[in-house]
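Presenting chain A:
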Amino acid sequence: MVMTTILEIIFIILLAGIIGLFFLGLSRKIMARIHWRYGPPITQPLIDIIKLFNQTSMSHGFLFNFGIIFSLAGSVVVLLFLPFGRICPLSDSGGLLVILYLMLIAPLGLALSGGEAANPYTSIGISRKLLLAFGYELPLLLILLTVMTHYNTISIVEIVNKQFQAGWSFQHLSLLLPGIAYILILPAILGFRPFELIQAPQEISSGPMAEYSGKFLALTTIQHAFNIFISISLFTNLFLGGAANPGYFFLKILAVFVIFLFANAVFPRFRIEQAIKYLWRWPSILAFAGLIIVLITGKNF
Partner candidate 1 sequence: MVNPILLIVIPLGLAFVVPLFRFISKKIEKFIPFFALLANLIISLTLFPHVLEKPIHVSIGGFLPPLGINLVAGPLGILFAMLIALVGFLVSIYAFAYIKEKDQEKYHILYLLLLTGATGVVLTGDIFNLFVFFEILCISSYSLVAYFGDKPGIESAVKYLIQGAVGSSLVLIGIGLLYGQFGTLNMADIASNIHSVHSISVFIPLVLLITGFGVEAAIFPLNAWLPDAHSSAPSSISAILSGIAIEVGLYAIVRVVFTLFGASSILTFLLFLGVITLLIGELCAFNQENIKRMLAYSSIGQIGLIVFALSIGSLSGINGGLFQLVSHTLSKALLFLAAGYMIFRSGSMNISSFEGMGKKMPYTSFAFTIGAFSIVGLPPFIGFPGKFMILKAALFEQDILFTILVFLILLATIIEGAYFFRVVQTIYFKGEKSTPGQEREIAPLSVLIPVFIFVGLIVVIGIYPKLITEILESSASELLNRADYIKNILP
Partner candidate 2 sequence: MDRNNLGKWLKSPGKMGQKYSLHALYFCTGCGIIEIPPSITTRWDAERFGVIPVATPRQANLFLITGYVSVKTLRYIIRSYEQMPEPKFTVGFGSCPINGGMYWDSYNTIKHLDKYIPVDGWIAGCMPRPEAVFVAVTHLWTLIDKGMADGYNKYRANYQYYRENQEKILGKLEWPPLFSKNIKHEEYRTIA
Partner candidate 3 sequence: MKNTGQLLKEKLLLSFEDIQAEVSDEHRLTVNCRKDTVITVLSFLNNSGYDHLALISCVDWIKDNVLELVYILTAYAEDKGKAKMNILVKTRITREKPGLHTVIPVFENAEPYERELHELYGIHFMGHPRLTPLFLEREYKIPPFRKDFDTRKYVQEVFDQIPFVEDKKAEK
């Protein structure tokens, strides 16, 4: 029993890392093709990470190291709460609410680490990151609340199971709207364009990562890869009915990711106020409408 759990955990972490890195590479490749470029090989993120681990690095102190470990650990732990196909090692430890909380460890860890760097660029980046998180959290909370109220549970495994019985969440109007809202805020969660303002290399020198070198940058990249995996698989689990096995699951998240990429490759960058205003307007209204519909029509289960 314990053995299988441990194996599951290792399996999930490895797979999520690989898928995340694959998605990172894919995103670079697809972006390049949209730009009419040839683009890097799909393994480029992996190459970068290998290189970064082989570089020296500079550390600004204890918290600089600790923050990045904290952040990555937070991301990895989230993985254990997400049903990946049928696999979900920590299904009985608090459900969706814990996922919500754990998802904040990653930005918090980066923020602590960057704060120690004593660089205003990092601080500005962190300030933007937290503000953007605050911005997208409002619709995200509404979305998750809609889902949880609809299924009247806080357990993500149960949500997936109920979708097996009653079809994908997307079939209900009350969950379709939040689903669309989730797609709208997905780039903000991932820091993709048009919400690239956290790093904004031309403006604030890649923000929170301005002082990262070598292995720090490598760990940040890995964390970013996990993040992509987490946010997309969360969407898949909540709205697309999860999946019965990992392979099928992978296909689903791949589809979501590619669609999402095509949508976002063409945007310029928002300013932070514009981003928050946008996030608090359309996605929030959609999610709110969904919540109202759920409350009016009553629970389905």
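On how the list was made: all candidates are chains of the complex that A comes from, given by their letters.
Convention: a contact is a pair of C-beta atoms (placed from the backbone, for glycine too) under 8 Å apart; a residue touches a chain by one contact, two chains touch by 3 or more; residues count from 1.
Computed from a predicted structure; not experimentally measured.
A.B. asks: Which one of these touches chain A in the complex: 1, 2 or 3?
C.D. replies: Considering all copies, chain A is touched by candidate 2.
A.B. asks: Taking the touch rule as given, give the residues of chain A at its contact with candidate 2 in the complex, in rising order.
C.D. replies: Touching candidate 2: residues 28, 32, 35-41, 44, 47-48, 50-59, 121, 199, 201-202, 205-206, 209-214, 217 of chain A.
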